[in-house]
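One structure below.
With one protein chain withheld, the remaining protein chains of the complex are depicted in position.
By letter and in written order, the chains are A, B and C; residue numbering begins at 1 in each of them.
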Amino acid sequence: MSVTLDQAEKISEAAKAKATEIGVPMNIAIVDEGANLVSFHRMDNAWLGSVDIAIKKAKTARFFNMNSGEIGRLSQPGGPLYNIEHSNGGLISFPGGVVLKDASGKIVGAIGVSGGSVGQDHEVASAATAAL
Amino acid sequence: MSVTLDQAEKISEAAKAKATEIGVPMNIAIVDEGANLVSFHRMDNAWLGSVDIAIKKAKTARFFNMNSGEIGRLSQPGGPLYNIEHSNGGLISFPGGVVLKDASGKIVGAIGVSGGSVGQDHEVASAATAAL
Amino acid sequence: MSVTLDQAEKISEAAKAKATEIGVPMNIAIVDEGANLVSFHRMDNAWLGSVDIAIKKAKTARFFNMNSGEIGRLSQPGGPLYNIEHSNGGLISFPGGVVLKDASGKIVGAIGVSGGSVGQDHEVASAATAAL
Partner (left out) sequence: MSVTLDQAEKISEAAKAKATEIGVPMNIAIVDEGANLVSFHRMDNAWLGSVDIAIKKAKTARFFNMNSGEIGRLSQPGGPLYNIEHSNGGLISFPGGVVLKDASGKIVGAIGVSGGSVGQDHEVASAATAAL
């Protein structure tokens, strides 16, 4: 099973609510089990450059079944995955990409959020997953 | 003025309603005045290959301020814009991309729809613009 | 459900057997439900340029849930999908890409074959699907 559009909409609504609560307009992307885009929302005044980043964060999380920031911890100079970002047409390896799991723990997609600090991006993405 | 996320959501809802009415799951992309993505929705079971096509149709329409099919009429072999599709990272020049105008007639963005025949795509895109 | 590696191996074996039978070394790619590569085989002496073509044929078939040649019929100059090949990082729209369906008729992936005439490519791809 993969995330449906209805589920993606609920998750995005939760992300928008959290973004509004912390006062930072966000870009919010959701991909399915196959890492293909299901939905995208750019809140008014959110960074234009974060359109691509939000999408790449979501794909990165699903590509490796872990939060995007985990990849970034391993891809620093001297680290085991240094420069992994050159694969797959470009990865984004800082926080804001979070895997989506169904009730049984199976990964059904991922969300990517970009528009604030990476801490804020991850906060919004994490809060949104609770809507699934 | 550019299309807002609220407006994009209303337009997308109208597109989804029309797609449901004709029984064809669609990919629906909306770009703003700057040709940057505002929102995207892939209806369940819509073609995966139409994610990129819907986005490119919306961008193509806003890039040239005309419906995507108009570009296609001019880009045929022997035509004045032959192979214009090679520009801008790839255009889609068949119907389904429609410009969005505000009440005064000013262009504020564009919608791209892909998932059925080009006639169906254009029908859904055109119907959705009425929601603006 | 998506095609498994075991199933992909059986399908590829059937493709290789058919290719050997007609005496044309082939490139054989199989993608899953999400259009992601599952397996690839290049038979000895098969065209190098067909590595990419076989993969793109498989993706094209799954992207639009139809055989790749169907897209090509519609993408000719003057046709409704003219120049659709510019989407999705490049499509291949001539025959040789065939959708894979399970016993219930559900699409679970696609196969792409390249190395001979398009008639031979399609013949090998079609014969291989019987192994699923």
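Going forward, a residue touches a chain if its C-beta (ideal position, glycine included) is under 8 Å from a C-beta of that chain, and two chains touch if they have at least 3 such contacts.
Everything numeric in this text was worked out from a predicted model, so none of it was measured.
Asker: Considering the complete complex, which visible chains touch the unshown chain?
Answerer: Within the full complex, the chain not displayed touches A, C.
Asker: Which one, A:20, A:88 or A:117, makes contact with the chain that was left out?
Answerer: That would be A:88, which touches the missing chain.
Asker: Among A:7, A:39 or A:60, which one touches the chain that has been omitted from the display?
Answerer: Final answer for the missing-chain contact: A:60.
Asker: Can you name the residues of subunit C that touch the chain not displayed here?
Answerer: That gives, for subunit C, the contact residues 4-5, 9, 34, 36-44, 48, 51.
Asker: What residues on subunit A make contact with the chain left out of this view?
Answerer: The missing chain touches subunit A at positions 34-35, 59-60, 62-65, 77-78, 80-84, 86-89, 91.
In this section, only the chains that are shown with their structure count from here on.
Asker: Where subunit A and subunit B touch, do the two copies share over half of their residue numbers, giving same, or under half, giving different?
Answerer: same
Asker: On C-alpha atoms alone, could you tell me the rotation angle mapping subunit B onto subunit C? Nearest 5 degrees is fine.
Answerer: Fitting subunit B to subunit C on C-alpha positions yields an angle of 90 degrees.
Asker: Roughly how far is subunit B from subunit C, going centre to centre by Cα mean, in whole Å?
Answerer: Going by mean C-alpha positions, subunit B sits 29 Å from subunit C.
Asker: Rounded to a whole Å, what is the gap between the Cα centroids of subunit A and subunit B?
Answerer: It comes to 25 Å between the two C-alpha centres.
Asker: Would you give the residues of subunit C that are in contact with at least 2 other chains, written as numbers and ranges?
Answerer: Touching at least two other chains: 34-35, 89.
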